[in-house]
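The complex appears here minus one protein chain, its other protein chains still in place.
Here is chain A:
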Amino acid sequence: MTKLWKERLRRHQLDQFKYLRLIFNDNFVLAFIVLIGALGFWYSNFLDTINQVNVFGKPVVIILFWLIAQSGSVATLLEEPDSTFLLVKEKDFYEYFQAAKNYSSMLPVVTIALVGFLMSPFAFKAAGLSVLSIVMLTLGVVVYKFGMLNFEVFGIYGKDNFKGLSAKNWINLILIALLILAVYLNSFILLIGAIVLLGIAISRSKQICGSGQLQWQNAIAKENQRMFRIKRFYNLFTDVPGVNSKIRRRKWLDFLFKGIKQEQSNTYLYLFARGFVRNNEYIGLFFRLTVIQAIMLCLIDNFYISLIVEMLFIYLVGFQLKPYFKETMQNLMQRIYPVKQTDKIKDFTKLSTFVLFVQWIISAFAILYKFSFSMNSLIIIAAGLLVLVFVGYFYIPRQLKKIF
């Protein structure tokens, strides 16, 4: 069984590397570095504004630690056919899940440690916690996460109910209580509590799992959902086969199509516009990025950072629209339509320019809100328009030509 796990893991990792390599292409790395830099700059500026211990400090630390403890779950790597082919091996799956749990611990540990580290200056300044306390809290959350993953394995065996409440809810409630006690009283409380929980989980693991029954359907469904979430995330950056995005009718948005006259040169505009509005993936991407941008612009009062955010996000939306064109071009029927290639590109450019234009208008309102009507706000808005023109009329048409 451990052999099966190792083989699955190898294949899984190979898959992940393949996608990660595609995601971290030059454009993305550049955008990523700028974004990290901007966030870091904002964070350090923000820290400078805190000069005394704050009432909100401790609650924020508690909430952040609690949230980060939710990240990551057991990657079982179960597959659909397992419930047919490996049904007879059910008893041996205990080892398999233990291996899966151990592997799944790594990423959360790194994440929690990183967040703990990044949070430390804030926790020190705003919450008045000592360095030792912060280290103890981070360590406590890490140990607690180990315990949580163990309980998740019990869930696979149907042992996820305790006195009418799911084990997950119990564990989260206990975590909140421990975090509050640890932050306000003594940071060792969390670590001790976490060690006790982990001790119980480990010592009784075999017994609990043995008394339950493997919930194949649930476990496989859960793993599929987990995989789907990961792939959908990858799908934002690159094409992932097997990720079919949801289609919604959105009849109330039909008014948007009224302006598209039904004539041959608009064939693809007709198609692209409807696809964009109805395919959750693309409208979702546009919506998320536009909202994040608007919120950032409303909060940041540094001229240069706002300038970067304005330009970067318009570029990002334009850049991320490219796969949509590619996806549509893979449809065989469109290739035999008696429509010119150049019309396809022209129509897609119309769509992308319109989408970016809407984003630009929204961001302009956010900028005017923050900087009011000033030279600075005008410069930022003009810079956004510049990026829009560049992406809409130069970048996208050139990139699309490469796709054919």
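Here is the rule we go by: a residue touches a chain if its C-beta (ideal position, glycine included) is under 8 Å from a C-beta of that chain, and two chains touch if they have at least 3 such contacts; residues count from 1.
Note that in this section contacts and distances are computed from a predicted model.
Comparing "Cytochrome c-type biogenesis protein CcmF", "ABC transporter ATP-binding protein", "Rieske-like [2Fe-2S] domain-containing protein" or "histidine kinase" against the UniProt entry of the hidden chain yields the protein name "ABC transporter ATP-binding protein". Touching the missing chain, out of A:Asn51, A:Gln217, A:Asn331 or A:Ser372, is residue A:Asn331. Among A:Leu30, A:Leu87, A:Ile247 or A:Ile361, only A:Ile247 touches the chain that is left out of the view. Touch with the chain omitted from the figure is made, among A:Lys326, A:Lys340 or A:Lys401, by A:Lys340. Touch with the chain omitted from the figure is made, among A:Thr76, A:Asn150 or A:Thr267, by A:Thr267.
Shown as candidates are A:Ser105, A:Ser133, A:Asn279 or A:Thr349; the residue that touches the absent chain is A:Asn279. Although one chain is hidden here, its contacts on chain A can still be listed: residues 244, 247, 249, 262-264, 266-267, 270-271, 274-275, 278-279, 328, 331-340.
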